[in-house]
Every structure is written in C-alpha cells, then in structure tokens.
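Below is a structure I'd like to ask you about.
Removed from the display is one protein chain of the complex; every other protein chain stays in position.
Presenting chain A:
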Amino acid sequence: MAVIRLALIGFLTLLMAGTLQAGAIEVREFDDPVMEQRYRSLTASLRCPTCENQAINDSDAPVSRDMRNHVYMMLMDGRADMEIRDFMVERFGNYVLYNPRLEGRTFLLWGLPAGLVLAGGVLVALVVRARRNASARELSAEERARLEALINRGRTE
C-alpha cells in the first residue's frame, strides 16, 4: 500500500514538473561564453514592465519573453549593451532599468547617500574642532586666579 502511494506521489510530482516546465523561461544556448554572460546580465538588469518587481530573466510574462527575444537578437546583431538598454528605455521607459541612470530626476536618489555621509563627516569635524578649541582656549585672569587657589589648597592640605 505504502509503495503504491509513494509511486503515485512520485508520478504526480513528475507531472507537475512537466506542466511547470511548459510555462517556464526558455533556455538559450550560446557558443560564446562572453555573449552568454552579457545576455545574463542584461536580462537580469531589465525589469519586467508588467510584473511586481521581477527581472525579465525571471518572469514568464509574455512581454518579458518578447523583451528577452529582442535582447537576444540584438546581441546576435552585434549591438552594445548600452544600445540594448537604450532601446528598451525608449519603448518602456526608465521603469525597466533596475539601476536608474544619473540624471536630473534621479539626482537626489544617487546623491542623497553620498551627501548624507559628507554632511555627517563635516558635522563630526566641526564638533571635534569646536571641542579642541574650547579646551585649548586661554584662561581669563579670574579663572587663572581660581585655578591657582585650587591648586594651592590641594598642596597645603
């Protein structure tokens, strides 16, 4: 009985694997490992326009498949990575770039972390300098007299 059940589970798992395969992402063979690497990094850095945060290499949406086909054909056509990205942005907008470009609109996005680190550094430097100045400041005549008195009192006791 247990054997039959096990066999049945195995069979169903196989069936499910088969159906999953049918809707899955096509496998592409490359002769050139550099091309393969470029294809991988391009399809990993382009965002599917209709999914919730998926790269086109990870999505079985029809539009992602069409985009992968274009990436592949353009690579085979000898186009540069930059050209391929531009091609996609011209059609689907900046939305498809996982790494937004540095431009007027994204200036804050890229600049803020560096800006905050810089501001923090300046703040620390200012505080340190202010403290150092405060401790090195000359004592006034009155303060010197008090200090003298305190030291002398310590000695006499």
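Definition applied: contacts are C-beta pairs under 8 Å (C-beta built on N, C-alpha and C of every residue); 3 or more make two chains touch, one makes a residue touch a chain; residues count from 1.
The rule is simple: contacts and distances are computed from a predicted model.
This complex has a chain not shown, and the name its UniProt record holds, of "3-isopropylmalate dehydratase", "Chemotaxis protein CheX", "HypC/HybG/HupF family hydrogenase formation chaperone" or "DsbE family thiol:disulfide interchange protein", is "DsbE family thiol:disulfide interchange protein".
Only one residue in the set A:R40, A:R91 or A:R129 touches the chain that does not appear here, and it is A:R91.
Interface note: of A:T50, A:N99 or A:N152, the residue touching the hidden chain in the full complex is A:T50.
The chain not displayed touches chain A at residues 49-50, 52, 62-63, 66, 70, 89-95.
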